[in-house]
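Notes for the one structure printed next.
Only one protein chain is missing; all other protein chains are in place.
Labels for the chains are A, B, C, D and E, by order of writing; each one numbers its residues from 1.
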Amino acid sequence: MKLLLVNGNRTRAVTAAVLAEAQATAADGTELVAVEAAFGADIVFSHAENAVATHAVLDALARHAGGCDAAILAISFDSGLAAARELLPMPVLGITEAALLTACQLARRVGVVTVGRVSSSLYAEVFAQTGLGDRIAAVGTVDMASAGEYLSPQDFDARVVAEANRLAAEAGAEAVVACGAALAGIARRARAAVAVPLVDGVGAAVRQAEALVRGGYRARARPAGPRATMAGVSAELAALFARP
Amino acid sequence: MKLLLVNGNRTRAVTAAVLAEAQATAADGTELVAVEAAFGADIVFSHAENAVATHAVLDALARHAGGCDAAILAISFDSGLAAARELLPMPVLGITEAALLTACQLARRVGVVTVGRVSSSLYAEVFAQTGLGDRIAAVGTVDMASAGEYLSPQDFDARVVAEANRLAAEAGAEAVVACGAALAGIARRARAAVAVPLVDGVGAAVRQAEALVRGGYRARARPAGPRATMAGVSAELAALFARP
Amino acid sequence: MKLLLVNGNRTRAVTAAVLAEAQATAADGTELVAVEAAFGADIVFSHAENAVATHAVLDALARHAGGCDAAILAISFDSGLAAARELLPMPVLGITEAALLTACQLARRVGVVTVGRVSSSLYAEVFAQTGLGDRIAAVGTVDMASAGEYLSPQDFDARVVAEANRLAAEAGAEAVVACGAALAGIARRARAAVAVPLVDGVGAAVRQAEALVRGGYRARARPAGPRATMAGVSAELAALFARP
Amino acid sequence: MKLLLVNGNRTRAVTAAVLAEAQATAADGTELVAVEAAFGADIVFSHAENAVATHAVLDALARHAGGCDAAILAISFDSGLAAARELLPMPVLGITEAALLTACQLARRVGVVTVGRVSSSLYAEVFAQTGLGDRIAAVGTVDMASAGEYLSPQDFDARVVAEANRLAAEAGAEAVVACGAALAGIARRARAAVAVPLVDGVGAAVRQAEALVRGGYRARARPAGPRATMAGVSAELAALFARP
Amino acid sequence: MKLLLVNGNRTRAVTAAVLAEAQATAADGTELVAVEAAFGADIVFSHAENAVATHAVLDALARHAGGCDAAILAISFDSGLAAARELLPMPVLGITEAALLTACQLARRVGVVTVGRVSSSLYAEVFAQTGLGDRIAAVGTVDMASAGEYLSPQDFDARVVAEANRLAAEAGAEAVVACGAALAGIARRARAAVAVPLVDGVGAAVRQAEALVRGGYRARARPAGPRATMAGVSAELAALFARP
Partner (left out) sequence: MKLLLVNGNRTRAVTAAVLAEAQATAADGTELVAVEAAFGADIVFSHAENAVATHAVLDALARHAGGCDAAILAISFDSGLAAARELLPMPVLGITEAALLTACQLARRVGVVTVGRVSSSLYAEVFAQTGLGDRIAAVGTVDMASAGEYLSPQDFDARVVAEANRLAAEAGAEAVVACGAALAGIARRARAAVAVPLVDGVGAAVRQAEALVRGGYRARARPAGPRATMAGVSAELAALFARP
């Protein structure tokens, strides 16, 4: 089985971190490809950057998903998830949705740790779209002073662990999701330090993608109805829109 | 006062219809500029097309909003509304949100008529984002066989009127919103035929924009925190992201 | 165009403050009339006082709305809004609803500042009736020691500003509504001191009323069905109920 | 124990029906007094009529509650319930709330039958204020051609029974509430004909009032804070507002 | 009238406390029987213990409900309420639901005090099942160090009172429910010390049961459809399942 990971940011270091964690997680026989956005933000923090990233994610999927069995949107905001599920003839997963759904199988009430107060409004929209609000006990945020800081995730582990333990102790969280592509691997690195199960997105999404592919679930057919004609986008993306 | 209308579709006939209705609506002294998306779908029907349109709307705003006092997203799905409100130093309105908010001042329970079953899932997300679910009595849909049909809105008036009257009679709607940029002007053309007040998006948004500008409401400052560096987008859009 | 403002309290100083702000806000050519309740509370603080004010608002509308194009309920609790929309052959607006709907066009998440803890339960009901709970980030309250204090709104500006800034900083409010007829004008007076757009009810309602009237939206017809016969109310109110 | 029943309509025939059912229901030793509104609508159907009735209910309570142990608002819309609970030094019950709470002790999912489509919007608000939306399986309505028809409740029994049975069969209602003061007694008259427990408001409220009084639950103290000065209302109501 | 009280714990001291409070509460002529679970936990604190208690409650009902007019589940978590309402040919009440419904007739917003943080997750589920979330202002918890402490309720009165007063002052609670079978009687003992009406479950449930029985409400018939064959349960419970 071959899985495509699409980092919706342009930063290759994040792609590398995502791919490393995916490799550490994947089953034998799972082939992995990881790419980043060809345009848009180096790192997405806000609605505006995410709006461009959503286009860039579709563009990357159009370029690289051929021959893959499933695609994983390796960006905290699951950017383009609904759109990609319309377009792609294969399962498409978002790392935040996959992590939340995994945590919901370990606990009734789930805590979430995010990085960066600047992204709070955008995260609120993402969580709302999962429809899992009733199961989210609380959202905690670890702030950061600069974008550069975001790229040194190892510096975050201790702060994410502290926040996860706080959510367990004070908000009744029975499992905690650590959001953010840059945090890839924190569940493996830090789980022993957290009082409740800790889930991160890349690990969860790789396992969920493997489960879906092995399960033979086919992608939903494209909705019937009028089709748009695309222009001014990459040839690959235009072709993806044009497939029957 | 100068208002920019951004049609998130590439179809100029829709831009023309939007501009005509805006001109028929605007107060004396309101200057209007209307543009369409430089890339993306000729007409947006679904999540995937909307994802690209969101980028295209921001791009058009970056190119044309200079010197304007407010911007109106003249696309049924309010594509890019949250993003544009982060980026632009002026009020930004969506035609569907503006129509719903207007209708909520005429009635407790509002009906909504949309065009095209293919867009139902996308409309559901748009309505959810307005947060007005408690006031939406029911959503009715007038279907269409082809995209071409969408561009002959005069053919729709009778069917939208029939659906609006049905929502008033059967679902308790006390006012009705007709969604869709291509329907611009239906409220003026058809209001006498509907048993309850009828609101369309372009008319509502122009009046709301005028009210906001006259009210002197300033746009929200950009959220503090790390900023992304944009690449691979138009120079105008990159510059907009880079403004302090 | 002629607008009627109905102060649901009996206190003329509030009527005067409301009218002054309306005059400062209204467009050229908008004629304004302001009246207060003929009976009931000098100032409404609670459910019980509001129950009488609701009757008094209808009574004042019956006496003074003739010849007007729209009516504004200039009382924080939008007292009698649903009732007035049934009875009056013109648009009727509430200042709190109008302010919230205006703020929702400036921001996704709105903060609200109210005056007087004694009114908290009543405000909660008012906000619930707007159906906008999903967009209200938080409600802050500036308390007061006496009713007299309520009538010196200039003493409140600094405290409302402080609370508005707190909601922006701590609760993620991206715009703030200052509730209360007595605070009329605070948005103009204090907007520079608040980190996010500040909206007050009288200003918002005047602009919204002008927009509705200019838009030619007709009022909803009275619901069909049996009609009650009124007795023991003012002749004007009885006549209003009796109109076909 | 002495209970006051306040019919918020001016129609004495309804008061008589309410009192008769209360007498048939009450325990030995319960004394009953029933009065109707001194002003307002002969029968309340809509928001506007209810707005006046709310004042009239408070007025009637002020005149007649002295010496009573609890008061029952014998009007379908629980008009003035929150207000009366602030003002009166005794428990105050609404017949619709009491019926719903009783039904919730017999069933998880409750159906509701109302009379008169003209009142649908008002009923929706009443049900929302009970906070019991999650337990209301469905609302059915028996329509009527005239107000006079409303006063011949015996003509309604068969239609209410049919609608109750429909809610049980089709909507999963496990108990049904028949709303409306004029339907007083239908639960006793018709229960054998309904497939699930049938509850009406007057019977439920009398029993709930007896239980509260016997339980010695004291009324909530009036909220602290500034008090309004009332004018232009009956001396009795003004005095009630003025009590410490 | 004869009422059965079923303590879902095995601890007789709790049964005795429940029975004493029921006797202090019941009307003349009400006969009371109280039993405890034949198996399961000495005291139920968590989901797992509650799962067994639910079976034990049904078992006790099967053994002891014959000849009774109504049954009360005298366990904080209303364990087995939905199940018992299916099986028993009489009204079945839960003490927490009965207390909440009683409090909702005294106040719009109700506070709840629970005992033991270990039970927080289970209580959250119980409150959700009442469907009364909109009326619960806040939940406060008095913790305890050991199960033994739970059996000395007199030691709790002061702490419950303090928490109840805190909910009234800080969370706007206008009435407070004290949850927990072991707290039986606290409303009578401590009501004078709480600023708002205080309700406990056993007292509320006895009064509600009397009201339902006196009202002649019949139990819902068992749902139609296939019936299971039970094995490995007590003969009495098997017989109850087998009744037509």
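Going forward, a residue touches a chain if its C-beta (ideal position, glycine included) is under 8 Å from a C-beta of that chain, and two chains touch if they have at least 3 such contacts.
In this text the structure is predicted, and so the values were computed from the model without any measurement.
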Which chains here touch the chain that is missing from view?
A, B, D, E
From E:118, E:169, E:221 or E:239, residue that would touch the chain that is not displayed:
E:118
Check the options A:8, A:40 or A:91 and report the residue that touches the missing chain.
A:91
Would you indicate which residue among A:132, A:193 or A:238 is in contact with the undisplayed chain?
A:132
Footprint of the hidden chain on chain B, which residues?
120-121
Even though one chain is hidden, which residues of chain A still touch it in the full complex?
25, 27, 82, 85, 91, 93, 97-98, 101-102, 104-108, 130-135, 174-175, 187-188, 191, 195-197, 199, 203-204, 207-208, 210-212, 214-221
Mind pulling the chain E residues that touch the left-out chain?
10, 38-52, 54-56, 58, 80, 82-87, 116-119, 121, 125, 128-129, 144-147, 150, 223-233, 237, 241
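Throughout what follows, only the chains that are shown with their structure count from here on.
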Which chain A residues reach two or more other chains?
121
Once you draw an edge for every pair of touching chains, what topology comes out, line, ring, star, complete or other?
other
